[in-house]
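Note that one protein chain is taken out, while the other chains of the complex remain in position.
And now, chain A:
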Amino acid sequence: MNSKLWSDLVKEAFDKTLIVTKFFCALHLTTTYVFTPAYVFGPSMLPTFNISGDYVLAEKISTRLGKVGRNDIVLIRSPEDPRKIVTKRIVGVEGDDVRYSLNPERDDTFETIVVPKGHVWIEGDNKYMSRDSKNFGPVPYGMIQGRIFWKVWPFESFGSVERRTI
């Protein structure tokens, strides 16, 4: 009788652990392959995102299929610090000519660069306060973590992120 009680208990514990494990695995797979919530803050994407922080959703499917292109806002791993993920807008994809100015507030001199194969050119919407490809050059496509498609919070701006034309 006693041993039956124990075996029941072990089976019960195993089942419960399995349910929790399955839940976390499903959560991991959703945030890795389907979509993930993200918290975006800082001045570099003004006026699209607030300085104080927005909650957004980023989808991973088009990133994986290689469908991310010009004008998409992406989460991208910073080339200067791989622990940081930044939010920027893709301005040019491979083969594009990109015209940019190094010091937008001081002078009007522009430089032109061709984006190399497999890379993207990223810029913040607020070009005066953004550390982006102007500083560190084109970024490999493999660093893109997801495309932001939906704003969740603050509630007034709930809705899809519009594709702005440049």
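FYI, contacts are C-beta pairs under 8 Å (C-beta built on N, C-alpha and C of every residue); 3 or more make two chains touch, one makes a residue touch a chain; residues count from 1.
The rule is short, and it goes like this: contacts and distances are computed from a predicted model.
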{"item": "Candidate names \"Mitochondrial inner membrane protease subunit 2\", \"Proteasome subunit beta type-6\", \"LSM complex subunit LSM3\" or \"TBC1 domain family member 22B\"; UniProt protein name, chain not shown", "value": "\"Mitochondrial inner membrane protease subunit 2\""}
{"item": "Residue in contact with the excluded chain [from A:Val56, A:Ile122 or A:Met143]", "value": "A:Met143"}
{"item": "Residues in chain A touching the chain absent from view", "value": "18, 21-22, 24-26, 28-29, 32, 66, 77-83, 116-119, 136, 139-143"}
